[in-house]
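One protein chain omitted, others in place.
Residue numbering begins at 1 within each chain, and the chains themselves are lettered A and B in the order written.
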Amino acid sequence: MYSLEIEQLTVNYEETSVLWDISLSLPDKKMVAVVGPNGAGKSTFLKTLLGGVKPISGSILLYGQPLEKMRGHVGYVPQRSSVDWDFPITAFDLVMMGCFRQIKWFKWVSKKARHLTEQALEMVKMTPFAQQQIGQLSGGQQQRLFIARALAQQADIYLLDEPFAGVDIVTETALMQLLKELRDAGKTIIIVHHDLSSVEEHFDWVVLLNTCLIAAGPVSEIFNAQNIQRTYGKRHLFLEEAIFQTKKNSTGVL
Amino acid sequence: MFSSFLNLLTDPILQSSSLGSMLMCFSSSLIGVLVLLRKRSLIGETLSHASFPGIILSSALVDACCSSSQEWRAIPILLGSAISALIGFKMLEFLENQLKVKTDSALCFVLASFFGFGILMASHLQQIAPVTYQEALIFVYGQAATMTSLHVLLYGGFAVLTLGFILYFYRYLEAVIFDPVFAETLGIRSKKIDHVLFLLIVVAIVIGIRCVGIVLMAGMLIAPAVAAKPLTKSLSSFLVFSAFFGVVSAFVGNYLSVVTFHEKYSLPTGPMILLIASGFAVGSLLFSSKNGVVGRHLRARRFRLQCAIENALKKIWKEGIDRSPLDHKMRKRLYRLGWINREGLTLQGREKAEKIVRLHRLWEVYLVDYLGQRVDRVHQTAEELEHLILPGLEKDLTIFLKNPLNDPHHQKIPPVKGVYEEGPR
Partner (left out) sequence: MNPYWNQDFFGFFVVLFSRLIGKISHEDLFTDEIQMLVLSGVAISTVTLGNFLTMRKMTMLANSLSHTTLLGIVLSYILLLHFHTHLGMCLHLTPSIFLLAALFSAVLTTFCTEFARNRLKLQEDASIGLVFTTLFALGIILVTLFTRNSHIGVEVITGNSDALHVADIKMVWGVTAITLLFTALFFRHWILITFDENLALFLGVPVKGLHYLMMFLTALTLISAFRAAGILLVLSFIVGPPLIARLWSHKLFCVISLSLGFGVLFSILGVAVSRFCLSVYGLSFSTGAIVVTLIAMGYAISVLLTFRSSKGLLLNNKGATSA
């Protein structure tokens, strides 16, 4: 069973990032690392999987179904820098946002939503902090909250955007442990990861991305020096320059 | 019509208002460039409203202390509004930095509170000194018509001062605006330059509101700069163009206001000036050849057409002219370019087609061998990239790939010079 099937995906996003002709098939129940240099399009990749960015061409299937039918099955843990931590909500409120679709549109809360939220908080061991304002929590706790939100959403696929940036080793290990438990329970975890040295230790599969797909497969097969060179090396400059120029020409920018 | 233009500048009644407006807009459009580059356009809105209590207070004080002649009151009022705006600016800084209030909330709060305090005093002034009240009110919507030669002198002086400041600090401003961290490494204290900048903004606003009014000042500050931006590449030309647009808007605005003068009413000058300036801005954004919307659209269409022509040419090269049905227009285009004649491809046409196919196949080699792409996938990408005819690109690719003979589909790559031996298949 493939959790994710992508065919010839090409994406333009604002003036910068571009994804070019990506095709891959991900099996489910795996811990997947998405790796590549800065500006490679990793965040754009995630945003496209969430339906936030419309691709120019190509198709995405989640568990064999198109994206629109699978809304709510993908949980999203955003980059910490993009969240407004001053927002006056408690940990409980944040997690309950995951149950958004569970509650009828004219209601504010429902018993089912509460129950799901409490369960999710319990699973990430954040129940004692439920009534704290989100800005008062530590980095690791904040990440746990977002994971809990995806749990409450009852997502099958988890997308995490650089969750370990700015987090210490102890926290990283603890979070990784939690994510491994989720994987063992049958979820697919896709993480945009910035640290090459820890890929082999934690991940089953890796996707090497630099505007186009360099390679995707089990870590043992794909994660070798040659592929890493191709992803991070200077060979890419020709393609980058050419894609940049082509985009400028087709949008008429001088 | 030309004579009525000149009239604006020579007629003693109209002279002051036109010259005064032009000088004010000159200063504000120069400063507007810096404001736009710093992305702080809305601060103009807040500071112009923040100057209002100063205007009211100083009007009242001048009234109480000395009943000097009408004209000279302009000076203490200017001073009062500047001080008020500066206090507003300090409040803004305090709210954002010490109290961690979000920028837009701070801007809106200072705006509303200061202006409200001004209205508070104005409402009282209305009762005790209605004449002074009316005079103070002209700052809300601006009033060019009642400017005098003193105003012209004053504002002319400020215009010169502004210009002088900018010229003196030019190198520093350039450095700090584009890269403050880098500027620090050069020994330029960005904070000090920032302070100078905001002082200039206050000055520009305070002079400008007499002309366009408090409410419209924010727009007048940036409209000439917005008009100028798509037309320029350097800071100096940016400043010159912006000043040009500012002065012309002021002149035309005044002209239109005078020309439509009826017995009972006339079109107010302030809004007219702003509308002209905005007109320039929108026009520039739409039609400037470099980055205007229209220009971009046309260039994009031209590129697409070029791709279509090249694709048609390629098809003829690969499959012969008989097997490639061409529509009438495309046939004519290819004829005109000298790439086909009655029999088929001309020599030029052949060379051009081979160049494109060569690029295509070189890209395929690059994508497969150096980026590890799958062979069956690279054709699509190469289809797009082949139309990129950049000067050194072909040469660089050939050298980088070490002059390959075949592409991943085992087709021969056309050599650089000479004609492909086997001929079209």
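Criterion: a residue touches a chain if its C-beta (ideal position, glycine included) is under 8 Å from a C-beta of that chain, and two chains touch if they have at least 3 such contacts.
The model shown is predicted, which means the values in this text are computed figures rather than measured ones.
Within the whole complex, the absent chain has one touching residue among B:Leu23, B:Leu36, B:Val206 or B:Leu393, and that is B:Leu36.
Among the residues B:Leu163, B:Leu199 or B:Leu267, only B:Leu267 touches the chain that is left out of the figure.
Note on the undisplayed chain: of the listed residues A:Ile89, A:Ala165 or A:Leu196, the one touching it is A:Ile89.
Contact with the chain not shown here comes from a single listed residue; of B:Ser59, B:Ser190, B:Ser278 or B:Thr398, that residue is B:Ser278. In the full complex, subunit B touches the omitted chain through residues 36, 39-42, 44-45, 99-105, 107-109, 111-113, 115-117, 119-120, 122-124, 127, 137, 140-141, 215-216, 218-223, 226, 264-268, 270-272, 274-275, 278, 281-282, 285-286, 291, 293. Touch with the hidden chain on the side of subunit A covers residues 47, 50-52, 68, 71-72, 74, 76, 78, 83-84, 86-90, 93-94, 97, 100-101, 103, 105-106, 108, 129, 132-133, 135-141, 144, 167, 170-171, 174-175.
Assume only the chains that are shown with their structure count from here on.
Those residues of subunit A whose C-beta lies close enough to touch subunit B in the complex are 8, 20-21, 23, 86, 212-215, 227, 230, 235-236, 238-239, 242-243, 245-246, 249-254. Contact residues of subunit B toward subunit A in the complex are 100, 290-291, 295-301, 303-304, 363, 366-367, 370-374, 377, 380-381, 384-385, 387-388, 390, 393, 396-397, 400.
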